[in-house]
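Structure record follows, encoded as structure tokens.
Only one protein chain is missing; all other protein chains are in place.
Presenting chain A:
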Amino acid sequence: MREIALQPGADLAGFRQAVRGLVADGIPPEQIEWTVAEPSLFGAEPAGDARSDAPPLRLPRPVAELVEEVVPHRDPERYALLYDVIWRVTHGRRGLLEIASDPVVHRLELMRKSVRRDIHKMHAYVRFRQIETAPGEPERYAAWFEPDYFILQAATPFFVERFRAMRWRIVTPIGTAEWDGVTLRFGPSGSRADVPSGDAFEAGWTGYYESTFNPARANPKLMQQHMAKKYWRNMPEAATISNLVRSASSRVERMLEEGPTVPTKRMPEGALAAMLEQAPASLAELNAIIRSSGPLVPGATQAVVGEGPEHADIIFVGEQPGDEEDIQGRPFVGPAGRLLDRAMAEAGIDRKDVYLTNAVKHFKFEQRGKRRIHAKPTAGEVSHYRWWLMRELELIEPKLVVALGGTAVLALTGKQVPITRARGPAKLLEDFPGYITVHPSYLLRLPDEDAKRTAYTAFVDDMRRIRDMGRAARSRVAAE
């Protein structure tokens, strides 16, 4: 018979070390007696007869996890049961944990479940109270909690992830965890007196708790299944439970008896009518909304809204503002915009007569050193902006809609279309004639001068056709 004495609490290190030695020496479970040592004043000592020179033991990952999760349990048999499983797993039964019906596996799984539940309840039911600090110092909080098992180490990293910017300590009968903003430290156990006796928000929280309870659904048994009485003494809101339960039925009876009431208020006809007129009625209103909304793509200094006469005959839709547009807050004022201006001028279109806007109203970019490089908006991002573009069209009622490049076509039609093939007059929308051409930035990106010149000529030709189509549409409308 070998006796293995482990430290009180969750002695994972001691258990691991013992298991290595026992498996290396080939000691079967029935020849081991697992005991827990008296708390030592001098820290952990070597675990009983266990050797400290045994090689590490490779266990299947699910078994290693089971060990880690069950060791914090209080059941004195946990080490023996775990060793029984480890022994069988290392002796030909590698898949043992898959047999949830095995009596030992079953018991260990129940223990694991209780430990997990205990950790979960700690995450749920810890109640921090603020500690007074001098002005300018970081806020400090403290909580007292009584877990069932030795879970302090396993449960507290959660609070670091959640309350990183706070300084806090959680005091328990099994130890203290303290976060100073950088390191999580564990110390000796404490008492309830180590924590403030109240907090300025507890009355508000309790008021919330009382009000969110619906007396017509009272079911205290169900509540206790989830939140056992043992937790109540450390939860400020629980002080109201007995009163809420006691008064529930009379509150419901009163509601049923009092029955329907006659409305005392008059019908707010004016407000109701005003409510329905919320849609922006002018470009100025719409643009104010766009400007006050944050970017729907990451980045951007400001929104860049459309520019031009309220009822322009032709509307040009680009992709998104670029670096210069983002700084100036106006569309088509960068290199591509200047090229568009030139082409329009050559074709006899006055920029002041048309409406220029973008599918996406904010600059999306990647920072490379000091430069902000244009990043193409995704299809989803384009759809975020689609509603604004559609409202612009409704308000302007143009005679011709020109899509400059693929993103504009996508925004107007919801479809990806190859520009080179679709170039020319096109049905973009039900209500307005359309025209597709390239985005002027495409011309800037062409590598050699010859190609640039040819493409520019074609672009100016497009502008001429656009000019003619615009004129034709206007005279048609005038004739009607």
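Points worth noting:
By definition in this document, contacts are C-beta pairs under 8 Å (C-beta built on N, C-alpha and C of every residue); 3 or more make two chains touch, one makes a residue touch a chain; residues count from 1.
Just so we're on the same page, contacts and distances are computed from a predicted model.
This figure omits one chain of the complex; the name its UniProt record holds, of "Glutamyl-tRNA(Gln) amidotransferase subunit A", "ATP-binding cassette domain-containing protein", "Anti-anti-sigma factor" or "Putative DNA modification/repair radical SAM protein", is "Putative DNA modification/repair radical SAM protein". Among A:237, A:324 or A:346, the one in contact with the hidden chain is A:237. Contact with the omitted chain, checked across A:184, A:222 or A:472, is made by A:222. Screening A:26, A:259, A:369 or A:418 for touch with the missing chain picks out A:259. When the whole complex is considered, the residue among A:53, A:161 or A:350 that touches the unshown chain is A:161. For the chain left out of this panel, the touching residue among A:120, A:192 or A:311 is A:120.
Mapped onto chain A, the footprint of the missing chain covers residues 95, 98-101, 103, 106, 120, 123-130, 139, 141, 143, 158-159, 161-166, 199-201, 203-205, 207-223, 225-227, 235, 237, 241, 244-245, 248, 252, 255-256, 258-261, 263-265, 268, 271-272, 274-279, 289, 293-294, 296, 378-381, 383-385, 387-388.
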